[in-house]
Structure formats: structure tokens, C-alpha cells
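If you scroll down you'll find the structure; I have some questions about it.
Only a single protein chain was left out; the remaining protein chains are all shown in position.
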């Protein structure tokens, strides 16, 4: 059932990002009895984003569990079940709610194996939905991946398209470590190529979404498509941009980044999260450290400004980074070389 | 009662870092009736680290409140009281417990003013104790400041000595925004000069702990004294290091950092927190962006490796950065220039 | 307790105001004239109205994601509310908060909250401040049945009890948390069964009967005001519309019958019948009230629609008091 990273060219199957998530879950649950999903409204209702639709009908309420509104206990349920040999997928509806369960995620799940001297493993996937752009205001719009990437013991994944949803979710659930699998809410309806059969995209491996010679944009999640748009615009200006989609945010594929920058001599990191202290800071730091002599200009960073996410579309549209701001980031980086 | 940043030279008063904290609280509580402290065991027992000793005897149980073991409610108590015009100081015994209250801190305290369109202010100080080195294992040893510094709406402070404890705590409590005031557990008994009268060190302003010409170490908290030790060793090797003590981690005094690096042309950031995604990443990123043409070598970073904090002293001593590792970081940065 | 005709008229006005506001907001939302998510209070009007009629201005109100009703009941200005829901600069939060964070601190309404249970510890903090200052204000906090399963609820109510704070806890038990029936998420018949675990009195009231709610709230608030500590009120109620917005999309999670049964006991109809029967108001007078309030709501919509969006500069304002 398992193919490798690149899907065969014969398949040209279009599927929504959210639908790819659901299909993948269904296929994995069919092949592995130890996999179950649990979370608020994931059972009978199929999840507030429809991500779990049909699973309870197919696999029953024990494998598709409606829980109380209890994020700490939901993650704890996953930890205890994982330590007991199951392979739970627990859902935290909005990424903002990760903060409610932060103790269980960071103090417990991430550290258990190490604290126990290796005497266990924790094959648990936490799924959640991040991102702004829906006028959902400051408590339903955050991109908090930087908080998780700083925590040894966690893996963090954020797919940018339907194909990667399938490959990364498969790898995440089969992974013997706690993984936080972050969807972007605004990508859920986005259609894209997605093979039917399960396959794994190895965690920790980036992909090149667009090859280019003049500058490397390192990005992930919804900013991949914005970066590609920016790249098109910039191509018209004679600038040939390479776009790297990190896919996995912890561990980061630093080799791929450094190799690219050594060739393009320029780098901009773009993410939707707040710029200050975001993952982009780590990447920019790493790049200047490992490709210092190759850099013709400082590594640029594009991210959200330093404020909570505003409700009104009038401000939110200014808040969320987009192709125009990424292109601007590229231009000002190139201007410094 | 209030003096300015620099204490007058006539005072040569030695006080412990923890004692400076207690003395400052007592003085502020005496001058401002709206200030109270609340937390686990802070009242009758004076806090598990003795940081609140004597306050209940002096100010009574309403201003020195023993709470249930309920970190979320403790922070909520502070938020609600602050919105109602008081100036609470709420204590989370160990910084690791910040994770238990993360929703109240990040989703509520940090965002309230902005979400409310400015119609409130939140003069609340959260005090806590961070750091490894006491064989307290993975859940009682973390340095999690990077998680907080990424959050718009919070201010974050971490003093390195008794004098700064007084000046920064005074400024934090008088500040009309939520501040997380982080002590380092291993500094609590450290004696140092501390004026008796209250004074404020403005938040967001770094200090130069040691002037130097060859390289700038940017650091804070307990790593300041380790950096100074490293600087002494390096002086013997003919390297003249400048040590910048950030004092406030959010907002960071980037001007001071950039000005120094423009002079020394070399920079190393050192902190006890995990290196990956730590505050050092933001600072290194910022420096390469704003002092690119001044840098003779990439910005180096010294921090904890990517693992939870081990219990056994045999491993913990290897885990926590120290003067030797900072000196090594300086040497390898200089070697690249 | 004697409930005067003034109180009945007051309760009725508050409820109609909520109903008219919510119906209007729902329509705007369904017509895509309103951004984001809204959680409507329609069906539950008797709870906020009954409780807030028992409060003074200085009493605080803690709220939830379903917060419009609480603000209207506390005396909120429907124009500024509607403007906020539409993201306009004239809104309560200058467009930065929207439905899930709407607040009026002058009325001591401490804000809707997007995190289930997240507002409870904050309201307890306000109760603490009341006691600290020696004021006799009481802090009242609303929350859903589902919210009583979350840790923040537990910690906050226990702290209020332990510190004997002037706080009243009002559970709006509408039997669902989003699409999941309450009984699947807790093994108790009544949410009020939880009160004893905190050592505070608890009472169940008919949440469709504004007078019953008012009576229970008056008693609990008086008790808290007198320094006897917190109390718990469970109001059995129902939301007519979907968890968010109006229409239920996707899986159907409630019987039409069930909805119909609750609608038969509509809180506004109930109080109107009572008022007519008691000769407190005629049908015509009641209709006039509806019309007058509808005019306010229409004006609010007009105000909101004609108000400007916030200026771009405001994006980075008010992150911190005193600037960054």
C-alpha cells in the first residue's frame, strides 16, 4: 500500500486538503487497529471542520471518540493510550487551544521518553488547525508552531497541499514520537493533486516547490502558495526565486536550506506567525551561521507584525503576510546585496 | 523614594538576589495599596523559595494570598484584579508551571487590551523561577522565556543580579502591562550590591556589564556571570569581550546590541534555554539583518542542547551552558573572522 | 419574593432587545454581511435578562463566546455592538475584537471570550478585587454546560469558594456543547451536582422563565453581596439556532421535535402571556415594545453599516498600554 515520497505521474487525482486528511485517516484506521481519533465533536459530527467525517460511522464510537471540552484530558488520553501501545490521534480544534493543553504537551508528552530513560515510546499525533484570515479574532487565528519547535521531544509538521497532507499524516501517525500535525484552516478547501494509496513523506525532509537561482525563500504551510505567487511576480522582474517548502518544522531540514542558499546566495524566510521569535528567526540564524560566506545580503524575514490578530477584515488583511509582502521582502533583500 | 537607573556610588549595600526581591515587594506594597501578592504557599509560608517571607505578617492575608494549586485560576485572579484597577503580583512557583497557565497568560492576559480595542489596561506582574542546575529534572528546570517573548502583549524580564532585581521589579510592578518577571533559582542566594531605596530600571533597556572591543556577548539571567567569567578567561588570551546584559527580554534593546556589534564586529548570544528556537535565534537574526556589513563572522549562539533537562548531576552539568562553553563559542566565532 | 410589574417590564425589554439584536445579527451573518463567527443567544434570553436585572452597574459580568446576550442584558449599546460585529471603528472594541471579545468595561461587562471557560478565572479575579477594595459589588459569570468540563472552570470556582469571594456562577445549560449532547460528556443528571464539590449552594432554575431566573439570581447575588460567598445557578435553557450562525450545516445533531418542544416554551412568549394575564401590559403595549426596540436595532444596523472601518494605523495600536 505504501509508495515513496514522489507519487507516480500516472495518478492525477484532485482532492481537497481537508478531504485528503480525512481519507488518509480512514485508510490508516482501516489498516491499523491501534489507531483511533479523539477530540471535541470529532465523532458523531465529524469535526467542526469536517475533518473526521464518516469515521465514526465506519469504525464506531470507540475508535472515533467524542470527548468533553477538556483539552488537557484529551492530550492526556493520547499519552496514556500511546504508552499503553495504541497509536492515538487526538484533535485540538484550533491551534490556539494548544495553549490550554500546554502542560500535557510540553511537560508530559515531549519529555516522557527522556525522563523515563528511554523506557517507553509515544506514538501519538496531535492534530490541530492554525492560521488567520477568517475574521476569527485573536484567540482563533494564531500560528504557534514556534512554541512547539523549541521543545525537545516533539516533532512538528505543517503541510502546504493535499499531497503532502497525505504523505505527512501517514508518516506522522506511523511515527513513534509525539507529532503535532498542523493544518491551515484556509487551506482546508484547497484542491490539489493527491494519490489515493497511502504513502509516507519522511519527517524532516523539505521539498523544493519551485527551483530557482537568485534567492531562496524558505517557507511552509499556507505561505508556500503565497511564496509561489510572489515568485511568479518576481520572475516577471527577472528574479529567479527558489521556494523551499519545509513540510516538517521540527526537525527542520537545514541541509536542504543551506545547500540552496549556497547556490542562490540570498535567503528570505516567510511564515504567517509573528515575526519576532518565530521559526524564521531560527532559520535565519542557522543560515547566517552555516552559509555566512555565501550570503550576499542578510537573510530577510517576513512574518506577522507584533500584535494579536485583529478581528476586522480591514486590519486582518494588513496583518497576514501575503505574496506582495513576500515579494517586497525578496526585493529588499536583493537590494542589499 | 525613587532614584534613577544608576544607584549612587555612596551606597554599598550587599543583598541577596532573593532578598532583594522580597525587600522590593515589601517597599512597593507599603507605598501602593493596590499591590498584592497571590500564589501557592506565598502567604503564611512566605513562598517555597522564601521570596515572600514576612509579607503576610506585615500586610495581612488579603494582600498576601495563599491560593489553591490552580495556576490557571491564579493568573486569572491577577487578570481580573488588574482589569478592576488593582496591581497584582501573582506567583507561579516554577517556570515549568507557566505551561499549566499558558491559556490565561497568552490567550487572555497578553491579548485582552488589544482585543478590547484598548479599553483597559493590565498592570499585572507574574513572578516565577526558572533554570536548571539543582537536579530538579525535566519538569522543574526549564528556561521557557522564548515561548513568552514570541507573544505580543507580554513583557518579559530576567534580572542577573540583586541590583537589577530591585530596579526591574519596581518597574515591572509599576508597568501598566502584563510582565513576566523571571528569577533564576540558582541566583537566589547570590549576594550583590543593592540600594535600599526603590528605583526603576526602565524596561527594554540593556546594560553593559563589561565593556570590550573585540566581540559582543549578548546574554541575560544567570549566563551574565558565566559570560563575565568567560570574558576574564578570554582577556587572558588577549580577547577583549563586551558583555551586554539584556535585563528585559521583551522588548529587547536591539539598539544597544546593534551599536555594540557595529563596534566589535563579532557577536555571540548566550542563554541557558534550549538553543534551537531560543531568544538567541531572534537576536542573531536581528544582528545579521541590522549589522550585516559590520560582521566579520557569523553570529554565534550558545544554549542548551536539544533535550529535556536530565536529572542526574552527571548529565545536567554537561547540559547547562557555562563559562567554558561560552568562551568556546567566542573562540570559534573569532576563528571564523 | 415579590416581583413587581416594573421588574417584569424590565425583564421583557431586556429579552426582546436581545432577541431583536440577535435575529438581526443572524440575518446579516447568513447574508454574508458580517465577518467571522457568531454564536447567537436566541432561546436563552431569560437567563442573561433574569440575572442582569438583579445586578447593579458596578457588578461585573463575565461572559463566553455566546456573549451578545450578556452585554445587551447588562445595558450594552446595540449600535456600538452591531458596529463591533461588523468590524467597524465605532464598535465597542474598535473592530479589533468582534463577536467573541465584545465588552463594555464601563458597564463592567468583562468581555465575551473565545476560550471555553477562559472568562471564569478572570471574573473570579474581579470578585477578588471587590472584596479587596471592600466594595459590595458582585461578579457574576456565565458559562455553558460544556464549559463545566474544562479545568479553568474547576480551578476558578474552587478558588472563589476557598477565598469566599462575592461571585455568582451561572451555568447556561442548553444541553449541548457545539454538536455533542451534554450527557455524553458528563455522567451527571444536573450540572448543579457539581456545586457541592466546591462547598457552595446550587440551585436549578427554569431557564425559559425570566422571573424564576431573576428570583434565583437576586437571592444568590444578595448572599454574595452580604459576604457569604459564591453560589451556583443552573439555568435549563436551549439555543434555537446552530452552535454558530443560524442554520445547521452538515450532520444533524438534534431532533426537530426537540427544538420544537423547547420553542413551545419560548421565554419571551412565556413572560408576555404572564404580563397580559396579570394585566401588566396589553398585547398592543408589548407589540409597541417590540417595535421600539426593533427601531433601535434597525438604527444600530444603519449606524454599523455607515461607520468606517478602522484606519490601517490602528493595526499596531493598543498592543501595550503606553505603546510598545
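To keep things simple, chains are lettered A, B and C as they appear, and every chain counts its residues starting from 1.
Convention: a contact is a pair of C-beta atoms (placed from the backbone, for glycine too) under 8 Å apart; a residue touches a chain by one contact, two chains touch by 3 or more.
Since the structure is predicted, the reported quantities are computational estimates derived from the model, not experimental observations.
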Using the touch definition from the header, name the shown chains in contact with the chain that isn't displayed. A, B, C
Specify the residue from the set C:155, C:215 or C:318 that touches the hidden chain. C:155
Among C:10, C:30 or C:193, the residue in touch with the chain that has been omitted: C:193
Selected residue (touches chain absent from view) among A:14, A:84 or A:337: A:84
Can you tell me which of A:54, A:251 or A:305 touches the chain that was removed from the display? A:251
Those residues of subunit C which, in the complete complex, touch the missing chain: 149-155, 158-159, 161-162, 164, 184-189, 193-200, 229
Contacts of subunit A with the absent chain, listed as residue ranges: 36, 62, 65, 67-68, 70-86, 88, 103-104, 107-108, 112-123, 152-153, 155, 176-177, 251
Subunit B, residues in touch with the chain not shown (by the definition above): 40-41, 43-46, 48, 50, 53, 66-72, 96-97, 100, 134-140, 305-308, 310-315, 318-319
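What we mean here is this: only the chains that are shown with their structure count from here on.
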Chain located farthest away, centre of subunit A as origin (C-alpha): C
Rounded Å distance, subunit A centre to subunit C centre (Cα mean): 36
Centroid distance [mean C-alpha coordinates] between subunit B and subunit A, Å: 31
In whole angstrom, the CA-centroid distance of subunit B from subunit C equals 40
Check: subunit A positions touching at least 2 other chains come out as 96-97, 100, 137-139, 306-308, 310-311
Among subunit C residues, those touching two or more other chains are 93, 95-97, 101, 113-115, 118, 151-152, 319, 324
